[in-house]
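Note that this complex is displayed minus one protein chain, with the remaining chains in position.
Right after this comes chain A.
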Amino acid sequence: MIDLINVNKSYNEFAVLKNINLSVKKGETLAIIGASGSGKSTLLKLMIGLQRPTSGEIWIKQQEISKLDEMQLDKIRLTMGMVFQYSALFDSMTVAENIGFGLTEHSDLSTAEIDKIVDEKLALVGLEKFKEYMPNELSGGMKKRVSLARAIAFEPEIILYDEPSSGLDPIMAGKIDKLIKYTQQQMGVTSVVVTHDMDSAYYIADRIAMIYNGEIIALGNAQIIKNSDDERVQEFISGGRIIR
């Protein structure tokens, strides 16, 4: 479903990602862990064509996307969703308009039908009462959840989550983890989840990849990561919760 082959990414000479090889199978959930600034968000942006790799190939559903133009990319993006690290809600639109945006723009559904889907997704993230609020009237954690509802509203095949539960209280974070798991199990969604929370990674992910200074230094299921003899991995998974 998602395949990265020898991907490098530099911002003005500064190498952020080095020789990344990674593949995510259909229906799989991959968690990406790593310290701040290690290049996790950049990796997600490469996968959805917001950034282009300096070199290497990125395959999404049997298409090499790094050389596609925006119009061709848009076709693929219709089947993808993304939760941004800082939510990126449209601040001139209400919560409901934000969630319904993709449907309004790209489907023939009626306003009433869209409204029904919006209600459904709002209920999933526990924000039924805030439908007509503007984003600037919401707390950071609430914005996150709206952003999540927006990403799943179009029922994409692939969802990229950039720290979906950071900034949420433990109960809400647990709820979001369940929601991510639910989308995978019920809708067969392929997901890539950037997270700092090891418990969450163990719970939602089939496999975990650790990025360190732009390189993948460990990749495998929870057992493999827990038993890794790489010091850098051990340091992260034991101290991660405290450092965060």
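Here is the rule we go by: a residue touches a chain if its C-beta (ideal position, glycine included) is under 8 Å from a C-beta of that chain, and two chains touch if they have at least 3 such contacts; residues count from 1.
The definition used in the following text is that contacts and distances are computed from a predicted model.
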According to its UniProt record, what is the protein name of the omitted chain, chosen from "Endoglucanase", "Amino acid/amide ABC transporter membrane protein 1, HAAT family", "Phospholipid/cholesterol/gamma-HCH transport system permease protein" or "Ferredoxin"? "Phospholipid/cholesterol/gamma-HCH transport system permease protein"
Can you work out which residue in A:30, A:46 or A:82 touches the chain that's missing from view? A:82
Return the single residue from A:13, A:70 or A:231 that touches the missing chain. A:70
Out of A:130, A:154 or A:212, which touches the unshown chain? A:154
Looking at the whole complex, which of A:39, A:53, A:102 or A:164 touches the chain that is not displayed? A:102
Where chain A meets the left-out chain, the residues are 45, 48-50, 70-71, 73-75, 77-78, 80-82, 84, 86, 88-92, 101-102, 105-106, 154
